[in-house]
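Just one protein chain is left out here, and the rest sit where they should.
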Amino acid sequence: MIAQLVIDGLLTGAVIALGAIGITLGLAILRFANFGYAELMTVGGYAALTAVLAYGGTGAPLGPFSFGGFLAVALAVGLVVTALVAVASDVVVFRPLRRRGAGPLVLIFASFGLALVLRHVVLLIFGTQPEYYSREIQMAVLLPGDVRVMPDQLLVLAITVLALVALWWLLNHTRMGLAMRAVAENTPLARACAIDPEMAIRWTWIVSGALGALAGTLFGLTVQLRPEMGANLLLPLFTAAVLGGVGSIPGAVIGGLLVGLAENLSVLVLPTSYKATVPFLIMLACFLLRPKGLFGK
Amino acid sequence: MMGTLSYLVFFVTVASLFAIATLGLNLQWGFSGQFNAGVVGFMAIGAYTYAALTAPAQHEHVGGLDWPVIAALVAAMAVTALVALAIGLVTIRLRTDYLALATFGIAAAINHLALNLEGITGGGRGIAGIAKPFADLPPLWFGLAFLALAAGALLAVYLLLERLVRSPWGRALRAVREDEVAAAALGKDVDRMRLTAFVIGAAPMGLSGALYAAFIGYVSPYDFLAILTFQIWAMLIVGGSGNNAGAVLGSFVVWALWSLSGIVVVLIVPTKLQVQGGAIQAILIGLLLVAMLIFRPRGLMGERLHSSPLLRDDAAVRH
Amino acid sequence: MTTPLLEIRDLVAGYHRDLPIVTGASLSVAAAEVVALLGPNGAGKSTLMKAVSGLVLVMGGSIRLDGTELVGMPTHQAIAAGIGYVPQVQNVFVTLTIEENLRAGGFAAPRTVRARIAEAYERFPMLAQKRRNLGGELSGGQRQVLAIARALMTQPRLLLLDEPSAGLSPKAAQEVFAAVRGIAAGGVGVLMVEQNVKAGLAASDRGIVLVQGRPVLDGPAASLAGDPRLPRAFLGEQVFAA
């Protein structure tokens, strides 16, 4: 039972981790808690769904997985659309506010409003019923230790690791990555280096939008797509980002895994009906004990 | 015409209840710069306290205490303030966006507790039969009497808070909001001031929740969802934070838009398409708020008592 | 004097429109010249530097670099136009490695970055040794060196240094000043804010004393060092430009 809970915790934690990276980048570079970020996951998941619906499915299932090869194309569509939506939301909403010198709290509130709009646009277009990329149910495989895992979930884990490697490379070995890290640490100095902060901000939206789309699609793959899916994940995402320390990508990943683990293991001591409260308790404990997060500077 | 009048009375009553909570938020945010994203949690505490003290015994444990209305209202405020004190002691040193996250989480946790602590809250069944003041009056008179109570409470809260923010303490509070370091250097105990403002600001939220419970006569966890926090914030932003009259005006305008847009959907959208109307309504409200932030950042009224404009534009230059 | 490299005329600048801190300053810096900008606290020295690099509001006047107007240019364009700016504090990226700091410094000219980094390592061998260390791991003097090397990555014609010797030991300060002289010898104009009047003037060709947002003294470093008006200016007494 415990082994199963641990595995489940890691698997849910992987998707939370992906989303939390987007949040932590936002906190570090955009300098506000983007409450609308989770909606980018929803947008990404549904954009991929649109591609799947247009194609008429994901193609014949690949090996043990529930979906066909077209899902990769759909995912690419989702990444592009979401990155565009993210940049557009910056151009239309956040950049004018930044220009005016609005504080982070005005930005947070604007992100609340934007979240409302995005969520309901998705709802208006797709309706409220849950959607799936593939309606195939796949049977869990039994691993040693009486642990049951679905092949899709293992793939999700693998994709998460790949995405992390790609992100690490992007941040450490590209001009954009350098600009983003410089702006995150010290915006005035970055400007003195002829780095345009607006450009770094634009790339942050693109990268975090794409990560959100990936997280949303993977979530849709292993659970389901719903217009409120992002909103329901908001608290775990922020908890993971805060736990890891703002701006720390390894921190966000470990934070995500910890939140997933804690949620799942909590049922050993608490009734399941309190499970959803657990991320909040972790967050509060973190604020009390380590306000800068586990990996904060 | 009587019907419209009756609806107007209802509308003003509900808007007044919201305005009371908005005034509390204005003290926390408008005057001391604390981002409370869990307003609805404090309203829930007030409502459940009032309900537990006045409702007859039901379910397994709840109720049967039969407190008088006024005593229960005061108790609801006191309990909310106490809870706010406990929360504030934990969160007061957090930077603002963390405070927003913490309070957002607290409201979610309070909602879970309301749903799960069946012995006190009735769980999902909620608490029914809550004491309604003036319940013996005929409907329209009940409406008018309750309006008088709500408006009276609103006026009292407004006057008290106006006095408070104009006192030396209130001026010091704004100084803290503008520049914590400078205020601390001037010898103000910053944490203590912020904590006091947080607790005093929470009390009207509890009162608002309690009056809501008294008005409807029933509370359940579904009354206190995160969207309500968003609504209260919208009221403050639209009205103009840092201005108590603005907070009240904003409450009326936003609640009017919120309920009116539903009516407009009924009137102009064909019935067949009305199921989409709700989504359109939410989209319009979201757009309105964002537009307000962009084009009229100080709200309808803005802050009256001028503070140093220096910091704001400094931020503009740096960004 | 030939045509100055930097020419500031009647500059009014500050953080807020209604509250100018630089209140009508005119001064110039020539190529290969080191100019020390002196003055009491709050005189507007740092603000003047930030105005040149486009980091504060400019309400009036002009700032020309080789005839190009800088007023109204965002910082990153001013840097690209030939300004190198080293702020007083937080002047290196502590979370980036030394090499990444230099790479960031050369952001505007990616093609030449490799060559510039090699040059920087040649000029400051210490940086080459610590290329993989984080900026945060350097000592104060090393940070100052890194900050200057970083500012040189774009091959600026004018280098702005805000208190390069602050917090350094006298020995470390001397090393920094020596580096500054070497840079100027290569043809770069240097404008540096200094608290330490004596050491600052010793390292400079010319000194300018700023009081309440305007230059009140401007002259060769050697003669200014002995000028009796200098201490009075620092005490806030009324002095008149020579």
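First chain written, first letter: the chains are A, B and C, and each begins at residue 1.
One rule holds for everything that comes next: contacts are C-beta pairs under 8 Å (C-beta built on N, C-alpha and C of every residue); 3 or more make two chains touch, one makes a residue touch a chain.
By our rule, contacts and distances are computed from a predicted model.
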Choices "Hydrogenase", "Nitrogen-fixing NifU domain protein", "Dihydroorotate dehydrogenase" or "ABC transporter substrate-binding protein" - which one is the UniProt name of the chain not shown: "ABC transporter substrate-binding protein"
Partners of the unshown chain among those that are drawn: A, B
Residue of B:110, B:183, B:236 or B:282 in touch with the missing chain, whole complex considered: B:282
Residue in contact with the excluded chain [from B:120, B:147 or B:253]: B:253
Touch criterion as defined above, residue of A:1, A:60, A:269 or A:289 at the omitted chain: A:1
Residues belonging to chain A that touch the chain removed from view: 1, 4-5, 8, 11-12, 120, 123, 127-130, 132, 135-140, 142, 148, 150, 219, 222-224, 226, 228-229, 232-233, 236, 263-264, 267, 271-273, 275-276
Touching residues on chain B - with respect to the absent chain: 3-4, 6-8, 10-11, 14, 58, 112, 115-116, 118, 123-126, 128-129, 139, 142, 212, 215-218, 220-223, 225, 227-228, 245, 249, 252-253, 256, 258-260, 262-267, 271-272, 274-279, 281-282, 300-301, 304
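As a working rule, only the chains that are shown with their structure count from here on.
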Chain closest to the middle, measuring from C-alpha centroids that were averaged per chain: A
Chain at maximum distance from chain C, centres defined as averaged CA atoms: B
Which of A-B and A-C has more C-beta contact pairs: A-B
Rounded Å distance between chain B and chain C, as computed from the means of their C-alpha atoms: 52
Distance from the mean Cα position of chain C to that of chain A, given in whole angstrom: 43
Gap in Å, rounded to a whole number, between the CA centres of chain B and chain A: 31
Chain A: positions in contact with at least two other chains: 188
Touching two or more other chains - residue numbers and ranges from chain C: 55
In the complex, chain A residues that touch chain C: 175, 178-179, 181-182, 185-186, 188-196, 297
Residue ranges of chain C touching chain A (in the complex, touch as defined): 53-55, 74-77, 79-80, 85-87, 90-96, 100, 103-105, 107-108, 110, 150-151, 153-154
Chain B contact footprint on chain A (complex, rising order): 27, 32-33, 93, 96-106, 108-110, 112-117, 119-121, 123-124, 187-188, 197, 235, 238-239, 242, 271, 273-274, 276-277, 279-281, 283-284, 287-288, 291
